[in-house]
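Can you read through this structure? Questions will come right after.
All protein chains but one are shown in place.
The first chain written gets the first letter, and so on, giving A, B, C and D; residue counts start at 1 in each chain.
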Amino acid sequence: MTLFRARTGGLLLLAAIIALVPLGLGNGYFYDVAVNAMLAAIVCIGLNLLIGYGGQISLGHAGFFALGAYGSAILTGRFELAPLAALTLSAAAVGLAAFVLGRPILRLKGHYLAMATLGIGIIIHIVLKTESGLTGGPDGLALGDFTVLGLTVSGERDWYWVAGGVLLLSVWLSLNLIDSPLGRALRAVHGSEAGAEAAGIDSSGTKVLVFVISAMFASVAGSLFAHKNGFITPDIGSFFHSVELVTMVVLGGMASTFGALVGAVILTLLPQMLASFEQYEAMILGAIMMGTMIFLPKGLLPTLIGLIRRGRGTR
Amino acid sequence: MSLLRIENLSKEFGGVHAIEDLSFSVDSGTIHSIIGPNGAGKTTLFNLMTGVYAPSAGRVLFQGKPVTGCKPFELAALGMSRTFQNLQIFFNMTALENVMVGHHLHLDRRLIPSLLTLPSLRRRDRAARDVCAGLMEFVGLSRYLDADAAQMPYGALKRLEIARALAARPRLLLLDEPAAGLNATESREIDEVIKRIAASGVTVVLVEHDMKMVMGISDHILALDYGRKLAEGTPAEVRANPEVIAAYLGVQA
Amino acid sequence: MFAEFLQYLFSGLTSGAIYALAGLGFAIIYNASNVINFAQGEFIMIGGMTTATLAAAGTPLWLAVALALVVAMLVGMALERLAIEPARDADVVTIVIITIGASIFLRGAAQVIWDKEFHSLPAFSGEVPISLGGATLMPQSLWVIGVSALAIALLWWFFNRTLFGKAMLATSHNRLAAQLVGIGVKRVLLASFALSALLGAVAGAVVTPITFTSYESGIMLGLKGFSAAVLGGLGSGLGAVVGGLIVGLVEALASGYLSSAYKDAIAFIIILFVLFFMPSGLFGRRGTDRV
Amino acid sequence: ADPIRIGSFLSVTGPASFLGEPEKKTLELYVERANRDGGVLGRPIELIIYDDGGAGEKAATFAKRLADSDKVDVLIGGTTTGTTMAAVPMAERAKVPLISLAAGIPIIDPVKSWVFKVPHTDRMAAEKVILDMKKRGIAKIALISEDAGFGKSGHDQTVAVARENGIEIVADEVYSAKDPDVTAQLTKIKNSPGVQAVFNFGAGQGPAIVTRNFRQLGMTVPLYQSHGVASKDYIRLAGEAAEGVRLPAAGLVVAAQLAATDPQKPVVTAFKSEYEKTFKSEVSTFAGHPYDALQIVLAAINRAGSTDKAKVRDEIEKTSGYVGTAGMVSMSPTDHMGLSPSAFHMVEVRKGDWVLLD
């Protein structure tokens, strides 16, 4: 019951924040950053299901993000599909790919899994860079506006509401899933695979399922991002982007949907705030990453919530 | 009728015969204990029966059907449930959630209803919560209802595993040293628990070194040594068996 | 035909030995702490940059290398003390993120302290290629191969024959038990970072004449070193070296016989393939956890 | 007075930092010069630079930030084709003139109303090399290029130019920027029958490694490099092995050797000495691009008499006869680069220095 209330409360609060933030957004740039943050948050919410709840690492999720983006670009550009159809088709294809790859890969544990997912991400990145006939190569690929039901989403203000809506939906789905028996099974697999299996849980099936879901979240976010920017380069599929995504999840707080969201927002804003420090930017970013993880090892949000609870005297 | 049959089962680990050409059967509705010295192969036998290990030879029949090669979760779905000697607790969850995971097979596990949180799913889940809380009470863990599993002492975790195994509503329950880490008084409580489980029609296979418990509640005992059958029979028969005394019990038990 | 093949082998050996050296550093820290230190590449960079700048300023090579070792070791120890030790109870992923943060920080610092240029070092034993069966090999490659071989031998000896080495392994397997048998786990962790930083610096010095060095050169070496260490099996010194050589050879042979554009992808496909069949790498510890 | 704002997004770090770093230095230097000389239209110039690290998506965000938040009057940047192209939709939508420092043809072809560029295209470099080869009677060549943006687009242009000129590419290999060794690729080239010359398109340390591995394998055919290595760093890193290597370079690199009649000579000599005096490091081709971009922009603002973006855009388009480090620039509504093809000179490395060949 308390869980349920916290959940609805969190969703309402998020909706309120999304509705109110535009009051403080001065111009298109701020909207743009907000959209970037929300799209990153969508990826992180999916990734958090895998990392935070399922206990599996992926250093290749930028690859799925990029596949979604390129899928949309190629399907709308070359095959002239409607953007929504392209997005759906890309997500389905990415889901299928994750399903096929997931079986063998998710048998691996810990750093071995990190390596395998990293490898898949890098292979995707290389293909995007190399197959320039299809992808435009390192110089990238342009694509058009996003349209749904005859309405065109253009300009960062439109995008803000679209991304906000999709974000809310993602949060809602993620919270529902975690709160269901299936979500509990997922966490059980994290806790002990042998224990979960003994309870009748198909641990590898469960891991594959969440891998597929998280890949599809990434793909959808990638498609939206591509349309929003109007131009994509293979960089979005790079190893660094994958690492950035994982960092967002861990920084915000693993096994916390809202934590993943907070992490995504912060790591999207941070480089923008540090941009004026010029050559010290990297040092400051690195120091902030280290410092946060040292002093708040559970991540920002869980630690904060812990502090507030303690302050209120509830356990 | 025998619920579980083991036929010529063997398991080797790089030259070590942990189980060697072992055959026996477990009758429905009984408490069947397996005893033997450390390293006799009891836990290995459990792992073979529940699909954690694949046997090197031989087969396992459950309810008359061969189940060799089935995965643990498939066997669980057939009604086999177990606890572990090396605890397999979900330390990232609360005690109650641990038990609820045990109840997994009886809940709605479909993806779409889960993503949409259909009301029917919620209702069943809430009902499961009550069932599982009841089971915790049954094994004597009522004070840990809201505790995180990571905060519980060792003895409580052993009981938690029993509750989790029970939550699956098994036909066959395999318990690996349920009394380890419990003092005599606490062990007697577990005696009661096991007896009541058996009385409810669940077949129990028990591995335990607490002879008071084994001798007190078993219908049938199988003694193993070096992976082979040393003796088999009623508690009285096994207790009197000189080989069992020499290898396992010592002078008095 | 054979000469061509031999040349690919040599090319693969050169790159492979470099990856192997990078991979060995991962193995050491992993052996002590179960942590993958993503800043390992930065140790190599620091070693290379320090040696190169000192040598360029006229310091004799041996002295430049020695100073670079000291600098890298200090950085490694500072990293352990200031960033790893305070977070010792955290999740492995959390610590991985800390090391990623550290690598970003060190890269940023290097760019401020030095510059963004590439730096080079003269080859240790001249630039006259050695001809063998129609193929050529640079003497510096032999240096890299030799240093890797020496490093495996030393590490094998250290982890299998010395009590301190075993204590390091014990610390990674079970920190609590290590404390209970009297192992000073803080010292062990500090030593592991010092050791792998030292190895990284050596690597940096010997590979710089081949690859040059710059503030960013740690990235690729870190990535390839990680691949090598995982392919070979985490924690195994021999594994890291074999893994590194395999990655190097696969890249070279793939460039030679298949496609140079996809050589990196092919290397990763091979790694994935190996992991599918050997989930703990070629020489990694097999799972010993029982239920 | 209200300052004129110039916004710039450059790849100061990351894989293209060898381009972005000197670009940033030049911009800062010449904006300061312009201010010292009283600014433009009596207004000081304010320069805002962001580092996109070579990532297109970051560049897009920074371009937006410069246009929307910093309210700049004109954008200079995009160190690479990828970063430029990622920012193009933003510039077009925000209607801010953008002058790119990248080489890619897609930037100006098709022509986009708000987008211009100053550097030569890769195609010009490729043409220069291919023509030089033709002059030497070379008909079959091997190509080796870096797999990232600069090398990749150079590769594509070279393939096209070679085809047009009847030169056959008998081997076509690729390496990654950070590969420690490329002998495998070069061995394959060496064993490809009939190779009369090798052309390497790349920048950074890669070409130096290619050059050294090339000599190590005992290859004796002529080796060509692209303008990507036209800085002394290349000679320093490749050492002896660079002797005899030919490449196309902007006049800037060989300023002192240019004919006295060359109209570029005074411009490049002054720029080179100014840059090298200030930064104590050798000038590269790329350092000149922002200089040209800045001069063109400032002149356009001057002519427009205001910072009205549309007017400035029109004036940039009307740039004509500007002599910069890259060559003579005359833009038009159909040509947003306007460089004469004669911009490149063929140079050869001799005794550790550049020697002008034509």
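Definition applied: a residue touches a chain if its C-beta (ideal position, glycine included) is under 8 Å from a C-beta of that chain, and two chains touch if they have at least 3 such contacts.
Here is the rule we use: contacts and distances are computed from a predicted model.
Novice: Could you tell me which of "Hydrogenase maturation factor", "Amino acid/amide ABC transporter ATP-binding protein 2, HAAT family", "Alkylation response protein AidB-like acyl-CoA dehydrogenase" or "Phosphate transport system permease protein" is the UniProt name of the chain missing from the displayed complex?
Specialist: "Amino acid/amide ABC transporter ATP-binding protein 2, HAAT family"
Novice: The complex has one chain that is not drawn here; which of the drawn chains does it touch?
Specialist: B, C
Novice: Per the definition of touch given earlier, which of B:Gly29, B:Gly134, B:Gly181 or B:Gly233 contacts the omitted chain?
Specialist: Considering the complete complex, B:Gly181 is the one touching the chain left out.
Novice: Which of these touches the unseen chain: B:Gly36, B:Pro72 or B:Pro170?
Specialist: Within the whole complex, the residue contacting the unshown chain is B:Gly36.
Novice: Which chain B residues would touch the chain omitted from the figure, given the whole complex?
Specialist: Residues of chain B in touch with the missing chain: 13, 36-40, 42-43, 85-86, 151-156, 177, 180-188, 209, 211-212, 247-250, 253.
Novice: Using the touch rule from the top, list residues of chain C that touch the missing partner.
Specialist: 163, 166-167, 169-170, 173-174, 176-186, 285, 288-290
The rule we apply is simple: only the chains that are shown with their structure count from here on.
Novice: Please name the chain that ends up farthest from chain C once chain centres are defined by their CA atoms averaged.
Specialist: It is B whose centre lies farthest from that of chain C.
Novice: Would you mind pulling out the distance in Å between where the CA atoms of chain B average out and where those of chain D do?
Specialist: 73
Novice: Just the number, please: Cα centre separation of chain B and chain C in whole Å.
Specialist: Chain centroid spacing, chain B to chain C, equals 47 Å.
Novice: Can you list the residues of chain A that touch 2 or more other chains?
Specialist: Residues 130, 194, 279, 281-282 of chain A each touch two or more of the other chains.
Novice: Return the residues of chain B touching two or more other chains; collapse runs of consecutive numbers into ranges.
Specialist: 52, 84, 88
Novice: Sort out which chains touch which and give me every pair.
Specialist: Pairs flagged as touching, ordered by label: A-B, A-C, A-D, B-C, C-D.
Novice: Which chain A residues qualify as touching chain B in the complex?
Specialist: By the definition above, chain A touches chain B via 55, 173, 176-177, 179-185, 187-188, 190-192, 194-203, 209, 255.
Novice: Residues of chain B touching chain A in their complex?
Specialist: 50, 52, 71-73, 76-77, 81-82, 84, 88-93, 97-98, 100-102, 104-105, 107-111, 113-117, 121, 125, 128, 149, 164-165, 167-168
Novice: Which residues, counting only chain C, touch chain D once they are in their complex?
Specialist: Chain C residues touching chain D: 4, 7-8, 10-12, 14-15, 18, 111, 116-118, 120, 127, 129, 135-136, 138, 207, 210-212, 214, 216-217, 219-220, 251-253, 255-256, 259-261, 264.
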